[in-house]
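With one protein chain removed, the remaining protein chains of the complex are shown where they sit.
Here is chain A:
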């Protein structure tokens, strides 16, 4: 019986989706969601649970969390990060701004109720926004290495350090 219920609800939702096309991109439901719910309906309940167990870790990795927003050109692009916050947003903005080939970089969290973080990058000719983003992420990793090395050194020098 519960199956019949969900099937009935789905078309009703789809209708309201059409009217929502004018809404900002972040409000529009993604097509993939529909596919997934159909798949689950078709699967045997026990079978689905077993698969979930086995793929639990990998599944988390596979979800694409970065998206190029529409209207982007090679040197001026906006990216949407899912499940990212000010923590990474501001740090990434800083490190990208440190790149001399970048003309402009800013980040925003369009709405606090949505787990989304947008980054806008505009570069000078000769490089692309995607390259600048990749360089920023690499530089951030290098920075972290230095911070933890120096932190461990300073702790050892301080003496009282309790091993981690």
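As a working rule, a contact is a pair of C-beta atoms (placed from the backbone, for glycine too) under 8 Å apart; a residue touches a chain by one contact, two chains touch by 3 or more; residues count from 1.
Note that in this section contacts and distances are computed from a predicted model.
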| item | value |
| --- | --- |
| Candidate names "Glucosidase II subunit alpha", "Dehydrodolichyl diphosphate syntase complex subunit SPAC4D7.04c", "AP complex subunit beta" or "DNA-directed RNA polymerases I and III subunit RPAC1"; UniProt protein name, chain not shown | "DNA-directed RNA polymerases I and III subunit RPAC1" |
| Chain A residues touching the omitted chain (full complex) | 40, 45, 48-49, 52, 56-57, 61, 64-68, 79, 81, 84-88, 90-95, 97-100, 102, 130, 133-134, 137-148, 150-155, 157-158, 160-162, 164 |
